[in-house]
Structures are given as C-alpha cells and as structure tokens.
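Notes for the one structure printed next.
Removed from the display is one protein chain of the complex; every other protein chain stays in position.
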Amino acid sequence: MCRWMAWLGQPVLIEELLFNTPHGIVDQSLHARMGAEPTNGDGFGLGWYGQGEGPGIYRSVKPAWGDDNLREIAAHIEAPLFMAHVRAAIGSPVQESNCHPFRRGRWLFVHNGYLGGLHAVRRDLMLAIDPERFADVHGSTDTEIVFHLALTFGLADDPIAALERTVGYIEATARAHGIPDAVQATFGVSDGVTLWAVRYATTGPQRSLFASADPDTIRTLHPENPRFQLLTHDDRLIVSEPFSDLPGIWQEIPAGTAVTVRGGGVLLEHPFRPQVVDAPALAARAGA
Amino acid sequence: MCRWMAWLGQPVLIEELLFNTPHGIVDQSLHARMGAEPTNGDGFGLGWYGQGEGPGIYRSVKPAWGDDNLREIAAHIEAPLFMAHVRAAIGSPVQESNCHPFRRGRWLFVHNGYLGGLHAVRRDLMLAIDPERFADVHGSTDTEIVFHLALTFGLADDPIAALERTVGYIEATARAHGIPDAVQATFGVSDGVTLWAVRYATTGPQRSLFASADPDTIRTLHPENPRFQLLTHDDRLIVSEPFSDLPGIWQEIPAGTAVTVRGGGVLLEHPFRPQVVDAPALAARAGA
Amino acid sequence: MCRWMAWLGQPVLIEELLFNTPHGIVDQSLHARMGAEPTNGDGFGLGWYGQGEGPGIYRSVKPAWGDDNLREIAAHIEAPLFMAHVRAAIGSPVQESNCHPFRRGRWLFVHNGYLGGLHAVRRDLMLAIDPERFADVHGSTDTEIVFHLALTFGLADDPIAALERTVGYIEATARAHGIPDAVQATFGVSDGVTLWAVRYATTGPQRSLFASADPDTIRTLHPENPRFQLLTHDDRLIVSEPFSDLPGIWQEIPAGTAVTVRGGGVLLEHPFRPQVVDAPALAARAGA
Partner (left out) sequence: MCRWMAWLGQPVLIEELLFNTPHGIVDQSLHARMGAEPTNGDGFGLGWYGQGEGPGIYRSVKPAWGDDNLREIAAHIEAPLFMAHVRAAIGSPVQESNCHPFRRGRWLFVHNGYLGGLHAVRRDLMLAIDPERFADVHGSTDTEIVFHLALTFGLADDPIAALERTVGYIEATARAHGIPDAVQATFGVSDGVTLWAVRYATTGPQRSLFASADPDTIRTLHPENPRFQLLTHDDRLIVSEPFSDLPGIWQEIPAGTAVTVRGGGVLLEHPFRPQVVDAPALAARAGA
C-alpha cells in the first residue's frame, strides 16, 4: 500500500534516484518487497523544489514503471529536495487528485498506510478541517484529509507537533466509532528547506521506513562503488524500503518516531506522541 | 458549460443518437451552439439501462469527439433509456469521478449549469447530506453534491419534490452567504422507467432545454426523412440543445419547469418551485 | 508477457468470467502465476460479439484491475463469444492502438509471446503485408504485424493455415537476420462463430495454454460448485493460465498445437506446422 522516497542534499537529476538505482522507487512500483503488495501501480506523483515559485508537482494515474513522461521529467529536472510516491489504491479512485504528494503553498505531503474505518470517520474528520480550507479538498483519499487536518492544527508552525495533534484527533474520533486501528502511517513532509518523516501506528506492526546512513560511512563501507563516492555530507534519503541490500547503507527508523532532516546531513530522531486535542473546542469550530 | 441528452423509447443502438444525427451530443462536445462555450471537451459520460443489473456507466476524461471506446460502446449496446453528458469543467478537476451521470442504485443524474459561490457554500451543503452517505461523495463537482442532497431530501420517493427542496436549501444557504445566483441548472434524472427533467435558475437567463415533439407530428412534418419514419409513440428525447434546425421537431421546455417523461410518449409539464426546508431540523441533522 | 482468455458458449454477462472467478483474467493482470512476470498492467482489451454489427472492442491503457469502466462494461454486456487480453509491454508504447484484441471486419486476434529480434525484422515483415492494408497498421506491436500478415496470407479463408504460413514466413525472415527465436506465441482468433487457438514456439519452452474440460466432466467432478452446475454442453474456455487449481477442470493444449472450438462444445486439436512460403513471390509482391 504505497511506497515513497524523499531526497535532501546536493542538486541531482531526479532520474538518478528514480531510475538509475537498482531498486529505486520506480522499480518498487512493480516489485516492492516490504509492502502489503508487490505492485504499486495505481498512479504516482513527484514533487520537487527547483526552478520557479514553490514546489512543482507531476502526478499521473499511469503506473510509474510505464510512464514515459516521468522518465523525461526525471531526466531533465535537477533538484536538491524532492519526494516521489507510488500508489496502491485501497478503495478511493485512481485519479490525479488522489495521487501524492499533496501540496499547499511551499508544503508537500506524502503518506504510506491508511486510516482505519475511513468510511465511518470521514465526515467527522472533515468537519475538523478549518472551514476556510474545506473546499480545497479535491480528492477522496484519507491522506488529503490528514494533510488538511495537519494544516488546520499548525503544520506550517511545527510539522511534527501538528501531526501529533492530527493523529491524536483521528485516534479519538476512531475510538468514538469503535475503530481500533485508527492510524497506520509513515508520513513525509517538507517546506523546501527541511524534511520531516514519521513512522507510527495506533496498533499492530508498523509500516517500514528507513534513512540513508551517514555518507562517510557509506563511502568507507563501499569504496568500490563509484556512485557512492559522489555523495556529500549534505545528502540524505528517507525511503519506505531500501534501494539495495548492501550492508550499512540504510538505518531503520524506529517505530513511533519522527525524524528531522536538514542540510549538512543533519538527521534528528524524536519520539512521536499523538496529542489529545481539546475536543469541545474543535467541535465548536466544526459547528461554526 | 456542459450539454446533455436523454432518450426514452424503443430500444436503439446508442450510436443512433450519439453519432448518427447531424448535431448530436458528440458533435456538441466540439461545436455547441447554445451553451456558454462551443467546446465541451473536459470528459463525458454515458449511463444506460440495458443488460445486467441496474444502469451501466461509461465515463472518460477524454473529449467525447476523440474517444474510440465511446464509438465502440455506442455501436454495440442497445437501450430503451439512456443519458449522455459532455462536460466543460469550471473549476473542478477533469477526472472520471467528476463526470456525469452520477449514480446511486437504479438512479442516474445529470446537470448543466452551476452553483454560485460554490467554494463558500460547499461545506454547508455537504453538512446537509445524510451523514450515512457523506463518504459516498467521491468527486468534487457541485453536481454530485446536488445529487446527494436530493437523495437526502427524498429523490427516490418523488424526484421533482426532492429537487425542489434541494434547490430551496441551496438558495437559502447561498443567501446566508450573500450569493445571489445560487442555482443555474437543467437537471436530468431517471430510475430506469421514468425520466424527469428540470429547467430552473435562481436569477438571470436560464440554460436551454428542449423535448422532442410528438412522433406523429415529426413524421408528418418530415415525410421525406427515413429516420423519422422509424419513430414510435414511445420515443422521446430531452436535450440541452436541438440536434437539428428542422422546424417542428423540438419544443422548448419553459423556464422554471419540470417535465416527466414516461413510456407511451407521455410528456407532462409542471411548474418547478423551490421549497423552503426546515433549517433548524437540517442543522440538527448536520450536527448529528 | 500478457495473458488472454476466450469464451465460446451460452451468452453470459462478461463479468462472470472477468471478475466473478477466483483467478480470472483481471486477477491475472495483477497476480499471474505462469507468465514471465506476475504483473500484466500495461493496458488491456476486451472484444465481444453481441449487439450491433460485428465485434465491439473496449481497450484502455490503464491496468485492468483498476479500470472502473471495464467493471461497468463487463457487468452490463452479455455475449456468447468474447476475448480479453491483459498486456505486459515489452518495448512498444502503452497506448490503445497497441492493446489486443486487434480487429478487421468480423475478425478478432490476440497474442501472448513475442517475435525475436523485432527491431531487425520489422521492416521486412511489414513489406510482406498486402500493400492495400499497409496503412491499416496503426500501432507498433509485433502482434499487429502478425495479424496483418495472417490476413495477407488468407486468415479469412483458413485461419490456422494462414497462421502456419505467417509463422513460416516470420521464421524464414528471422533466419535471414540470424535470429534463432523467431516466434514465441499463443494466438487466439475468432470470426464470431468459431474460435481458434495456437500454441507454438520456434525454439525453447512454450507459453502456457489451456482449454476447459468437457462440462459434463466438470460438473461431475465438482457437484458442490453451483457455478459449475450452470455450464452447458456449449461452453468452452481457452486461457493462458487456469482460473483455478481445481483438478480436472483444465486440460493443457500440447506444444505445437492448434485447436478449433465450435458451438456444441466441439474442441479439435491439430498439429501446428509452419509452412514455407514462396519467398520470391512475396518479394515481388513486397517490391510492388
């Protein structure tokens, strides 16, 4: 159920990480190994920070492996920060407005996982979205609702805290409907400068999530690999599943953890703790 | 902004009315004469009652004039009742979930026109949809909201009365937001037996809508036309704009009017009068 | 590399065999077991003989598993004879004109497999197509070339003999280019009355192909299965891979074999022997 990746580092042609790696995200669209299904063929999306104002987005309902335009774009756009997502739909239609990443202003958002009992909780969740933003929800995925809740709960000020409030609110709502598995998620967020990622589940085994190791370590471990020698201190990848089986390249992000990635190769881990949100205040807001 | 047509009569190959008429709905996708724009190229849909359970739907984001599959389907499906719609998008994405007709059970629904100030009223309108059906809204058009409001207000019992309540509620909501042009619409509805159509606008000039004349009249007026000689007493068309300029073939449906079409060529006109709906009751329901 | 199926028998809703079987062709688009790849997600096609003139075709570049229109069409069209194909592209673009079945007049044609060294032999093969039909090749698959060669070599008079000449000609052409694996193929052909299928390879292991067993046998072996009790003497399936693992339901079509399926459950096997075609005559024709 979906795979995603994010790059923050030196500017690279996007194809380097989408196509020119042994088990990159496009290969994962056809042959994922750690997901619920090997096939993530229900559309995809790419968001990048490069030329022009704010992030660009390319989304398509085609499988990533067969989209010629994705090859073209990836081969002709350089970016220091980008996110790609391949989708395995679970209920909502295969349409561009359901493809990740979602965007608002400078913000991009991707998700792997699901909200439990979505049909039952959708209305309550949408009522908690800032009424001004309500009409900006164009698709029908759970992810877009999570994103707009997070925007409502302060994503632009503190993404991790906003996601903790969002997940807390979703869990409270699900509980009220008797739904035990409220949230199964890895999230990726960026504002074009910093990259945040979350690995969390209300219950049960958590979706996989990995960060690339320190570039020094990678180069030292694999001196024979010319691609790795090009890595700099700035370069970090966050991925749903590793691009290769080489030892020492990837470190698993622990369950219930948020990470912050910044230029200079900074990778900080924090516990991710859903927050109880003041329900009456929200209800009042929703009833406005 | 959109064109639609509906056929109720003897079973015919759908292509007879989509392609084999001089200015049929597919020609109107490229060369509409009475709409706001000549081009209705933002997807289309066809709903028909034939083999299998309930109505079938074929929808595509391609322009109707260029879709080979539509030609195939129209040339190989016979139906006594079908509706086709070509779309000119005004704001919402070009995606299949935004293509008409919309369906629930045996019911099909099409619309030409718009809701004024949709961005402002969308949330309030969606709150009035039966909470059980809230999660069934998959797209982002005004039409799908109208359809689900009408279902909430009793479409299955009395389609015209339900649409009068729906329009009344939308007008009240728009008024509360200071929006004068709440509803501009022609609607088409069917349950597979009967066909209903509405022509109405809160204010300003109304969208065009026509019914085909009595088949006897048509045959008498145009004895030289072999296609017209095939018409039976059962056959009626409702169209956004006439398929031909021939005199005596089409009768304009008056502004502010609903029509009911039944087998045997029955065509009844009724005034369409939006109803004031009990707002507190709705609010209570919405807050449930 | 592709899966296909064909039904000849009592008229059925197409969905019965596309969706309502445990491992039908749509499931095989995602989870094929006997093909080179489990995924056949590069478009699909359905051809059926029902209402209207000649066979209808619905083709799409979407994966079969995610195409809502395919579900609709399959649920609302009944046919006594139809063929469906899910594609795994190997080189040629994912576009409708490359989706099977191909059609000419009453004839439909599907293929699983490939022509070896297609890039090298394409020109020579196309030169052998009847010059009058040359411009009818709209796509870029090997299959469409095979189909037009077979039409040139008399498909309409004797499909199996025409395919034997076609394969013989392709093998001779490949040999001249030093290509050993000229043809890897299962073919399916129909004129709306009879169904023909071929299993053949110039060299190496052959693609899988199966026929459903005699309905009496199936019903007797599985008396508990209510679906099987509905089978009549007229019903036969030809499939790239079985829909189920139940014993006694499927019989493998031997390597190097053509079969003819007719109403009344007739299933005849013949050896398939490529014919040497008079090369000078063809060259003269090609040079015309």
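As written, the chains take the letters A, B and C, and residue 1 is the first residue of each chain.
We adopt the following convention: a residue touches a chain if its C-beta (ideal position, glycine included) is under 8 Å from a C-beta of that chain, and two chains touch if they have at least 3 such contacts.
Predicted model, so just to flag it, every value in this text is computed and none were measured.
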Candidates A:Ile73, A:Ala161, A:Leu246 or A:Val266 - the one touching the absent chain: A:Ile73
Sole contact to the chain not displayed, among C:Ser140, C:Thr194, C:Thr257 or C:Gln275: C:Ser140
From B:Asp42, B:Glu72 or B:Asp191, residue that would touch the chain that is not displayed: B:Asp42
Given C:Leu118, C:Ile170, C:Val198 or C:Val277, the one touching the chain that is not displayed: C:Leu118
Residues belonging to chain B that touch the chain removed from view: 30, 38-39, 41-42, 61-63, 66, 68, 89, 93-94
Touching residues on chain C - with respect to the absent chain: 92-93, 95-97, 118-120, 122-123, 126-127, 131, 134-135, 137-140, 287
On chain A, residues whose C-beta touches the chain left out of the figure: 13, 15, 48, 50-53, 55-60, 68-69, 72-73, 75-78, 96
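Throughout what follows, only the chains that are shown with their structure count from here on.
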Angle, in degrees to the nearest 5, of the Cα rotation that carries chain B onto chain C: 180
Cα-centroid distance, chain A relative to chain C, in whole angstrom: 41
Residues of chain A touching at least two other chains: 93
